[in-house]
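All protein chains but one are shown at their positions in the complex.
Chain IDs A and B follow the sequence of writing; residue 1 opens each chain.
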Amino acid sequence: MKLRFKRLVALSMVSLLTVLTVACGSSTGTTGKSEGSSESAGRSDDSKEIIFWNIGTENPDKEIMTYGVDTFNETTESGYTVVSVPTQNDTYKEKLVIAMSSGECPDMYTSWSGGPMNEYVDSGFAQPIDDLFNASSLPDTLMDAAVAQASYKDHIYAIPMLNVSLSGIFYNTEIFEKYNLEVPTTISELEAVCDTLVENGITPFALANGSKWTGSMYFMSLAARMGGLEPFADAVAGTGSFEDECFIYAGQKIQEWVEKGYFPEGVNSLSEDDGQAKQLMYQESAAMLCCGSWYTGTFSTDSAEFYEKIDWFSFPSVDGSDADSSIQIGTVGDQFISFNCEGDKLAAAFECVSTYSSEEAVQLMVDNGKIPPVKTVGDYLTDPITKKILQAANDASSTQLWYDQYLPPAVAQVHLDTCQEIFGLTMTPEAAAAKLQEAMQSDLAE
Amino acid sequence: MNEKNISILVQRQRSTRRAATIFLAPVAILMMVYIFYPIISTFITSTYKWNGISAAKEMTGLENWITLIKDTSFWIAFKNNLVIMVLSIVIQIPLGLALATFLDFGKKKLTIFKVIWFIPLLMSSVAIGFLFTYALATNGGMISTISKFFGGGNIDLLGNPKTALLTVIAIICWQFTPFYMVYFMAAFTNIPYDVFEAARIDGATRGQYFWRIALPLLVPSMKSAAILSMVGSLKYFDLIYVMTGGGPGTSTELMATYMYKQSFKTFNMGYGSAVAGGMFILITMVALITMKLLNGKKQEV
Partner (left out) sequence: MERTIDKNADRTVDRTMDTIRKNKIKKVVYWGIAFVLAVFWLLVSSLPFVFMVMNSFKEKFEMLVSGVFSLPAALNLNNYKEVLIGNFGSYFLNSVIVLAVSLILLLFIAACASYPLARFRFKLAAPIYALIVACMSIPIHITLIPVFKMSQSAGLYDSIWALIGPYVAFGIPISVFILTSFMQQIPREIEESAEIDGCNKFQMFFQMILPLSKSGLATLAIYNGVNMWNEFSFAYTLTQSSENRTLPLAVWEFQGQYSMNTPMIMAVLTLSLLPMIIMFILFQDKLVKGMTAGAVKG
């Protein structure tokens, strides 16, 4: 009897403790969640410190981020100081989710706009800044396309600040000269160039598609040149479909190119992060690279000598298609700073971000190979390739943000996965399109 | 039996229980805070439709769980985990045991082997991922070069859905074998020296000693090692995430990478929690059943 009693006591103690922990846990959990944003905003109002999360862990981004923060801290009369907290890119988004889920969102943070930013906005972690924005000089300073990418549901939620990056093709001029190749303006010309290269044992495109988003560059460009941007916009809005012919075309072209050897062998196992695409360019075993134009900075910092050999052209148009070939795919800003604070603090944070479009900041960014999204940036640029890219950006009738950034995150993941399978020839373009459409529909249904 | 005896017995039991409580208290507190609480909160989250950051959550009951049971991606991930599990046990444990035996035979002379064999466990996933990515590159990588030397062609191991998982498993085994080596080295020293001495006196050779005496004595350690390897491979994450991200397709997707993507990348924290919960239940079940089976066998013998 006694034994059983003891055991009972022990068991009930354990269960009591468990219940207690659960109760504490869930109660703090729920208060944290229900009052999340207001609580942290309320607390932050007392402090004169503005916490600014960004990904500037490595130079030059580190230097640029620090520049704006330091300038603000030295010159401001708002009484606030900004504290910059850099976190490495790969872990940054996860850290942001963890903080937000506990209602501890930083006062200012960078994002890439698009789908994730919209999630932050919908969850109440980004304040609309239309009033502050319109009262400032920024509407005259910043590129309109940049502001458009920072907007969601007709409000401005972020300030674009770092870099205009378009998807385009870098090519090795020496190799082109050697084989008497001309810069192609249509897909058939591009294919002729590629065929010549293949015959001479050179891989036409350096691509490391283990990272998935790198292959998406080709898909997006082909789809946009085939059908313009309407099919994509319609598919996202639910009025069209990803099974539109332009997406099928993009998939088919990619598979055709894979079979013709336009991409490196084992393209899906090469890693962009580890530099396997640029290695092919540096070893001059590949002649072209279709990627974001931040590559100007990558090439020039890796080797100024190599950068001399490089030139750039916008993705060629599809023969016979009437799609506007001035359309560009890319980001007009790269980094977008959102705000999660109110009143004076918001004003101070906004003041801090405005320093990134000052003349000195723009000069600093240009010196580091960036194209900051300000209207006057052309006056600062000296590098011919960067000028070309800016020209393309200015001529663009519209600029579509990267699919994987623009789409709702769950759909973006499906796009990346299916696109990689297209490159691996393990999925037909039709099946990939159907899968993407299914994901889009289930997202729209929510 | 007289009363005195019984009371001594009761007293003994009582003191044993008291001592046990004291010894177990710190672990109980830590586990409650850092393990039970997260597990319970995961199960609670799994009943919501939640993006992970918003204040608003929608209670959906068992909907996430029903989706999970029907989710082929999750079951493919589980199957991949099982493949890793089986191969890890089959490769790492015998290999670790072989290395430990070699070191045990050689005693102190072989310290340099011991140290170098241990290095893979020390290396960070960042370095391993980077170096193996280059070593496995289809064109110009080490494997392809070796294959070409023997007259073969280029081999794409990581980009091919059929070989990607096996390739990563090989790397995982490479990394974790040293752990089992150290583990068995410790187990060897646990065999009392007089057992070895007695065997020597009886004229047993080293080989006989190993097969007839040491090995049976190591069986409990091997069982534990099997459980460790099992649990470790069922919740594996690191290198797969670094090297393949679950691709190509779903060929290397694991429960943990799937859960991570759902929770942190696609803003499906509710569903991600259900995946985590499912993973927790599956691993625990597999581990406990295996333990039951292993211990049951022991009793029969």
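In this text, a contact is a pair of C-beta atoms (placed from the backbone, for glycine too) under 8 Å apart; a residue touches a chain by one contact, two chains touch by 3 or more.
Treat the numbers as computed from the prediction; the structure is a model and nothing was measured.
Colleague: Check the options A:Tyr109, A:Tyr249, A:Trp294 or A:Phe315 and report the residue that touches the missing chain.
Modeller: Spelled out, the listed residue whose C-beta touches the missing chain is A:Trp294.
Colleague: For a quick check of understanding: of B:Ala55, B:Leu68, B:Met85 or B:Leu99, which residue touches the chain that isn't displayed?
Modeller: Considering all chains, including the one not shown, the answer is B:Leu99.
Colleague: For chain B, which residues reach the chain that was dropped from this view?
Modeller: 13, 15-17, 19-20, 23-24, 26-27, 30-31, 33-35, 37-39, 41-42, 99, 102, 111, 113-128, 130-132, 134-135, 140, 142, 174, 178-179, 182-183, 185-187, 189-190, 192-194, 205, 207, 220-221, 223-224, 227-228, 231, 234-235, 237, 255-256, 259-260, 263-264, 273, 276, 279-280, 283-284, 287-288, 291
Colleague: Which residue numbers on chain A touch the omitted chain?
Modeller: Residues of chain A in contact with the hidden chain: 7, 10, 25, 28-29, 32, 55, 57-58, 61-62, 85-91, 94-95, 98-99, 101-102, 104, 273-275, 278-279, 282-283, 292, 294-295, 297-298, 302-303, 306.
By our rule, only the chains that are shown with their structure count from here on.
Colleague: Using the average of all C-alpha atoms in each chain as its centre, how far is it in Å between chain A and chain B?
Modeller: Between these chains, centre-to-centre, one finds 36 Å.
Colleague: Could you pull out which chain B residues touch chain A in their complex?
Modeller: 10, 13, 17, 32-33, 36-37, 40-41, 44, 51-57, 129-130, 133-134, 136-139, 154, 156-161, 164, 243-245, 247-250, 261, 263-269
Colleague: Can you list the chain A residues touching chain B in their complex?
Modeller: Result: residues 2-3, 6, 17-18, 21-22, 25-26, 29, 33-37, 93-94, 97, 100-101, 103, 116, 119-120, 122-125, 210-212, 264-271, 274, 276, 409-410, 412-413, 417, 420-421, 424, 426-427 of chain A touch chain B.
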